[in-house]
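Some chains have been omitted; the remaining ones sit where they do in the full complex.
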Amino acid sequence: MERKDIQKLLQELADGKVGVDDALDRMHASGIEDLGFARLDTDRERRTGMAEAVFGPGKTDEQLEGIIERFLDRSGTVLVTRLEPDRAAPLQARFSGLRYHPLGRVLEGRPDRDPWCPPVAVVSAGTSDLPVAEEAALVLEHLGHPVDRINDIGVAGIHRLFSVLERLRTARALVVAAGMEGALPSVVAGLVDRPVVAVPTSVGYGASFGGVAALLGMLNSCATGIGVVNIDNGFGAATLVHRIVPGNDGEGAP
Amino acid sequence: MERKDIQKLLQELADGKVGVDDALDRMHASGIEDLGFARLDTDRERRTGMAEAVFGPGKTDEQLEGIIERFLDRSGTVLVTRLEPDRAAPLQARFSGLRYHPLGRVLEGRPDRDPWCPPVAVVSAGTSDLPVAEEAALVLEHLGHPVDRINDIGVAGIHRLFSVLERLRTARALVVAAGMEGALPSVVAGLVDRPVVAVPTSVGYGASFGGVAALLGMLNSCATGIGVVNIDNGFGAATLVHRIVPGNDGEGAP
Amino acid sequence: MERKDIQKLLQELADGKVGVDDALDRMHASGIEDLGFARLDTDRERRTGMAEAVFGPGKTDEQLEGIIERFLDRSGTVLVTRLEPDRAAPLQARFSGLRYHPLGRVLEGRPDRDPWCPPVAVVSAGTSDLPVAEEAALVLEHLGHPVDRINDIGVAGIHRLFSVLERLRTARALVVAAGMEGALPSVVAGLVDRPVVAVPTSVGYGASFGGVAALLGMLNSCATGIGVVNIDNGFGAATLVHRIVPGNDGEGAP
């Protein structure tokens, strides 16, 4: 509950419009919907600019169905990540209007709207990094951002990167996904002046240790202006960009 | 060299204003000043929005002096990080107008200007995290950003955090430095809607492994909108914020 | 064998009631039942306040059946952990009166009794942490403790935690299970005055390293009053609480 809401409530109390017990209850129960197995944070969008998303793994079909129903009822909007195709189909059958994107494993629905602000670039180093990059791109689009997808410009053939330099420089922010040595964010961040969100991917073998090599490479970048998220966390990269670059969900152009 | 610069050069060549060899040389040598032991990237500010900074450790006094001299000659601006006090004093004697900040170990100088945009919050979890937070704050101020320092609001006494909630929500972006379990960014990011740059610090002992525990905590945050930088990298956090929130170096209000 | 038992035995020897060889044998063989493949510690409940529990994985069906039979014969009580559903069914068919709890994967049986002491809180940060929390809750109930289950109050929406603060403070001890960054025990321990047993879970991906991030977070907590157990070890957390808070197995109210 916000200071201004509390102030308003206290005023009502001082004015005799509510009683002490009512005021207490309202102070403690706001912004939560308790489903038993989950406690939905219905206040999150107002607080953080983005509604709670649903992490698919580890939830039963019944739990997913219950959560999605509540989100759709409240706002007509829902976002589920890391959902395997066989779990998406029955949910699409149950709730009309949900879209499922198999490459990025995202299930989502929202009222239509047109993106209009300059795009965010979602860059991947190699073809194998596409699923992670796509998760970021889909979440950004769900949140109202136009996305410029730029694939397969890894540093072993660096002229490929220079061939898309203008697109990189036009973007308002950049998500850069790379596995193996994870060097692409360093090179990109040295060539643009907008924030770079680096996503290490688990692509690689042997001493890549499931993405650790790429993660360490990004954390130790000699370039400036880079923020790193967890391995394969395209979703997290998108949410950081969403706070950096307001989409057209808000009241006006940024 | 930028596409538009190359286009201009090619046009001059097509117009017979320059010769082929001259054009070739200009295409390869722009934006570099070679000091022998270092190759200054004099083009970096135009390219990335921020001039090259100087990492103090591992450079001899002579190297530092030479590099600082070149930066001051070119732009009147220089930023040296992680410089111990005994190394700063002779450099301040040699170059007038440099400021040294011992807590954050930053030596810097720049032409005066007034910060005017809404502040960036630099938050620390405990008193021991102050040097890292201060490095971030000083670099931000060097780059023209007003800073709101908020210290010692770690999660073991979480009411301290709520007592400064309005200040946290007013900031355009937040740097949050924490050692030990590094939980503060998660809690903060759940309460604000602006980007959170998380800086793990090496504060702790035993199984903190020099900041690894805090780093992993931040990378695995259950909250959204967080970008992580290297352990103790207050400088890197500031440079990411600088790309997110333009200072008043630029042409106008953000 | 206890000092007082040895004293009694020595007295019998001094009194000529037993011979030297008999005394020797009794000193060495007490408290063990040898099944060949296992050596049951039949003395453990008297010694440690809790009978030996059976760890399900890595035992053959025959071994499990043999061990359960001996426990039921001796005391009518048995506790098997980490047992998959398909292994539980034949054992329930073989031994009447055993209960199986699929979420926590616990098979157990004991004579009825009514829990009556104030409850222990078993808290989980997210829905995915439920199986581990449930293992702790089931083992506590098996040992005679009433349990207050409080789910999904992770730190990204910290108002959820405050909405249950009274329940947290009422508990005699708290088990707190969390994956990802594992920050919940720190926040809880800063708000209550009873012992907090922190259970890192393997929930997460990438740099969570199968629960290591949560484990390190809990070990490095800036709060006091926290004891940590192994990753996913809900059973171990319950046994620590059982030593802290005597159940109604004993002779009276704690």
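Going by the order they are written in, the chains are A, B and C; count residues from 1 in each one.
The definition used in the following text is that a contact is a pair of C-beta atoms (placed from the backbone, for glycine too) under 8 Å apart; a residue touches a chain by one contact, two chains touch by 3 or more.
None of the values given here were measured: they were computed from a predicted structure.
J.: Given the 3 placed subunits, let me have the overall number of copies in this structure's complex.
T.: Every protein chain is the same sequence, and the full complex holds 8 of them.
Assume only the chains that are shown with their structure count from here on.
J.: Quick check on the contact graph: shortest path length from chain A to chain C, in steps?
T.: The fewest steps needed to get from chain A to chain C is 1.
J.: What chain is most central when centres are computed from CA atoms?
T.: Given all protein C-alpha atoms shown, the central chain works out to be A.
J.: Compare the two sides of the chain A and chain B interface and say whether they are made mostly of the same residue numbers, over half shared, or of different ones.
T.: Mostly the same residues form this interface, as more than half of the numbers used are common to both chains.
J.: Of the other chains, whose C-alpha centre is the longest way from the centre of chain C?
T.: So the chain farthest away from chain C turns out to be B.
J.: Find the geometric centre of each of chain A and chain C from their Cα atoms only, then give the gap between the two centres in Å, rounded to an integer.
T.: 39
J.: Just the number, please: Cα centre separation of chain B and chain C in whole Å.
T.: The mean C-alpha positions of chain B and chain C differ by 50 Å.
J.: So, what's the distance in Å between the C-alpha centres of chain B and chain A?
T.: Those two chain centres are 25 Å apart.
J.: At least two other chains touched by the same residue of chain A: list those residues.
T.: Where chain A meets two or more other chains at a single residue, that happens at 44, 215, 230.
J.: State the interface residues of chain A toward chain B in the complex, per the touch definition above.
T.: Residues 3, 44, 47-50, 53, 165-166, 189-197, 215, 219-220, 223-230, 235-236, 239-240, 242-244 of chain A touch chain B in their complex.
J.: What part of chain A is in contact with chain C in the complex they form?
T.: Chain A reaches chain C through residues 1, 28-32, 36-39, 41, 43-44, 52, 55, 57-59, 63, 200, 202, 210-212, 215, 230-233.
J.: Sort out for me which residues of chain C touch chain A in the complex.
T.: Listed in rising order, the residues of chain C that touch chain A are 127-128, 130, 151-153, 156-157, 159-160, 162-163, 203, 205-208.
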